[in-house]
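A single protein chain has been omitted; all remaining protein chains appear in their positions.
Here is chain A:
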Amino acid sequence: MMTYIVFILSIIFVLGFVGFSSKPSPIYGGLGLIVSGGVGCGIVLNFGGSFLGLMVFLIYLGGMMVVFGYTTAMATEQYPEIWVSNKTVLGAFVTGLLMEIVMVYYVLKDEEVEIVFQFNGLGDWVIYDTGDSGFFSEEAMGIAALYSYGTWLVIVTGWSLLIGVVVIMEITRGN
């Protein structure tokens, strides 16, 4: 089972996505997105990307989802709809669930699935090794290169974030 842990986590990822795409009330959609974010962090961690996985938790879940949470609390309705309280939401969720189960069944039956690409289960737990990387983590070195090779990228993103803040303040100022 442990060799297929990444595949199981990606199934839970898809189920979380189906959970918020079937559109219950936004507070429950946020819950589905939090579950998917946590499981997506686990998938990235299993491939050896510790910094990128923690970025998902800190920046995505801890920053963006918190903002979504209190904006939802501001604009919510008196009786929020959970998945089982509305037939449309429940039907959409069950449809997505069935689609995922059918795809996983075909994968487990044939060992390979051809939808647009050809997916086979052979590369799941093998990461291609192109030589030794010494004693440092390649991914951390690549992100640290943001400040040496990617200086212009940092300047452009910083400036666009500043302009984004100015735009948001102008929008919410109104009149």
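Methods note: contacts are C-beta pairs under 8 Å (C-beta built on N, C-alpha and C of every residue); 3 or more make two chains touch, one makes a residue touch a chain; residues count from 1.
Note that contacts and distances are computed from a predicted model.
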Complex minus one chain; that chain's UniProt name from "KCNKG protein", "GRR1-like protein 1", "Sorting nexin" or "NADH-ubiquinone oxidoreductase chain 4L" is "NADH-ubiquinone oxidoreductase chain 4L"
Any idea which of A:94, A:141 or A:155 touches the chain not displayed? A:141
In the full complex, chain A touches the hidden chain through residues 6-7, 10-11, 13-14, 17-18, 20-23, 25-26, 29-30, 33, 36-37, 40, 43-44, 47-49, 52, 55-56, 59-60, 63-64, 67-68, 71-72, 74-75, 77, 88, 96, 99-100, 103, 107, 113, 115, 117-124, 127-130, 133, 138-139, 141-143, 145-146, 149-150, 153, 157, 160-161, 164, 167-168, 171-172, 174
